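Below are the structure tokens for one structure; questions will follow.
Removed from the display is one protein chain of the complex; every other protein chain stays in position.
Should a chain be cited, it is by its letter among A and B, assigned in written order, with residues numbered from 1 in that chain.
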């Protein structure tokens, strides 16, 4: 394993496999049947220069479930950075306080620059339009876990990725990770102007995967194993793109009708969240809530074991955890969500 | 016990009694003579969509004193909620990270809506003009504890509630809890337009309590056991109300002169805090600081054992705590406040 986790590009297939195996072993803790304290005394610096509830709390909780303590920091552009402090200085200073650092920052490349100054493990929690490797790992882990449950194999599977494939860093990172594995069939569907960047399509194709691109969800896709939907991120649009997109209607909304027409009982639907649940939103529809094929909450739940695995691996404690697990003694519900079903 | 604590309405008298008994058993920990680690490994999501130092830190500290870890979140309207995420999604996602969730939100009913999506215990930390059940429980606990100290009984006691009884959710919840007990005499004093809502008065009266309403503190009340004061919350006023209230002078300020005229040595004075201590404020006067009848800081201290009891009961660990208490080994002052007196 490298010192930092900045991009999925730096991960070999063996390293990815190792992380997924460790994540799998974290499941009893993530499911709150077991407790470990292996990182007791360690401190995480959870540095969010950009608002994020989900990712921040997920990293925080994962570190706590390993026994560590967390120093959260949000929006600190108003503090020392505003006084002209460099990323180099901030990084080196935080390294004296913390055993690991998670950082989210709106500027692409900033987390890598931060990591250059330190020997303390740094995890990229999202750098603007750049990378968000822990999300890609939990997405891959979700596909692997769901396929295992369904008795499917990854090789030869058919994945549909839809939405804003241009700005969606999660699909960029996921597709790179998937490309390390046996040949897949990948169908990309996005409105004109929001297509997956060409070099990514070429990279995946060059690794032996079959990639198709379409402009509408109203097509014949054949059998689908995974439908991965993303939000149209209007806040990242240029003015020009906003105008051209005004004509696009509800065509990119995945809903129950879409599943009825295109999917089987074993298709799973994913989304990196948050999804826009307001009426008329061009996003994954709420009419799928309660459908067992909707895997979005199992997916977000997987953030805990995967981020535990990242911490455990970077900090070299993955072999210590199982030796010290204790039983949880407090009340844990059978399912976390009221609409969850035992599958 | 129900899964969630959303409103005092859902609590039976037996459940309230149980919570108060558990709170009483938490006292050695809250007083920092003992330590427990029964929730070691558990994670609290402390979600504050609205600023609150006191309540947020109180819940946080109570969970820590049970051994758990806390993920604090403040003002996250700027994050995923702003992107159109539903309370349903936020709730289900947080449920995968946390063992219990405290939530404060400016919109009445929002915490209940949030709780509908999850099987993880949710505690209402205040939903706008709605409910704030942990405050009502700590108020009741304070009355019970002070009465025990003074050798008084709740049945037949005379309570004066004054201030903004229309908008004050703490007095609404408290009066509902009190109404479960033996008949009381309750005097309500508020300026015109800020009276206790009629249906609440009717409810309490229908349960056998003697309720009187007055418009001035300059009356003959007879013996008073409790004077519960509240701040005039001008930030919740309509324009019309602001105008009509402009004529009201200092008549609703409880101060030393009021106590000298209307109270005995065993009357206690309460307030949900914060109080406005600026000169001319229409609030509980600082000239009572140091008077042993001023129970406001004992009241806020009681937030710790009561919130510990809420967590312990919802998470089903209330019987484990005493078996594992250890002695505190660090310096603990005899009294927390310089003006506290050993009573």
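Quick notes
The rule is simple: a contact is a pair of C-beta atoms (placed from the backbone, for glycine too) under 8 Å apart; a residue touches a chain by one contact, two chains touch by 3 or more.
Source: prediction; values computed, not measured.
When you scan A:192, A:222, A:292 or A:316 for touch with the missing chain, the hit is A:316. What subunit B contributes to its contact with the hidden chain is residues 32, 35-37, 51-54, 56-58, 60-61, 64-65, 67, 69-70, 72, 231, 273-278, 281, 283, 286, 289, 297, 300-301, 303-304, 326, 328-339.
For subunit A, the residues touching the chain absent from view are 3, 38-43, 45, 69, 71-73, 76, 78-80, 83-86, 88-99, 116-121, 314-317, 320.
Basically, only the chains that are shown with their structure count from here on.
Inter-chain spacing, taken between the CA centroids of subunit A and subunit B, is 40 Å.
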